[in-house]
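A short worksheet on the structure shown next.
Of the protein chains in this complex, one is absent; all others appear in place.
Our next item is subunit A:
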Amino acid sequence: MSDHEVETFESADAGASLTYPQQAGTVRKNGYIVISGHPCKVVDVSTSKTGKHGHAKCNFVAIDIFTGKKYEEMTPSSHNVDVPNISRKEYTVIDITDEGIVSMMDESGNTRDDLFLPTGTDENDKLAEIMKDHWSNDKEMAITVLKAMGQEMINSVKVVNDKAA
């Protein structure tokens, strides 16, 4: 195919950059954006003009996908903004220690135990509680780990094989 296509979809493995540039005018609500170094999800975007005959500007309201903090930014719509590359990966929970360290295993059998239970916001705390609850009830859990800009967090949980039920 044309060389153009190679440019567009370079490989998505470890070498991929954390962010890529996108024209501000095309970032939509529900999209992602980096604001002052934080990967955020856009909850509101509006365009305005400087005066009646100025160029369009985009006003973004976005919340940090990890901490839930709200950020705002205004950019000329023809300029580029950074958009985070976000990946999700599923793991099976092997262990949850008392310190809140979660051991997990991916589908090919590799294990890792470098993540803590989610914390920081109400919902995260609730998620952690649920996980602990499931764990103490001997339920088998699959979790989704969200990764963006080098940061990782357990994002959701589900019971895969409900032994207790």
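The criterion applied here is as follows: a contact is a pair of C-beta atoms (placed from the backbone, for glycine too) under 8 Å apart; a residue touches a chain by one contact, two chains touch by 3 or more; residues count from 1.
The definition used in the following text is that contacts and distances are computed from a predicted model.
For the chain that is left out, the UniProt protein name among "Sterol regulatory element-binding protein cleavage-activating protein", "DNA helicase", "Proteasome subunit beta type-11-like" or "Exportin-4" is "Exportin-4". Check A:37, A:51 or A:109 against the missing chain and you find that the one touching it is A:51. Interface residues of subunit A with the unshown chain, by the touch rule above, are 1-2, 4-5, 8-9, 11-13, 16, 20, 22-26, 28-32, 41, 43-44, 47-56, 58, 61-70, 76-79, 83-88, 121-124, 126-127, 130, 142, 144, 146, 155-156, 158-160, 162, 165.
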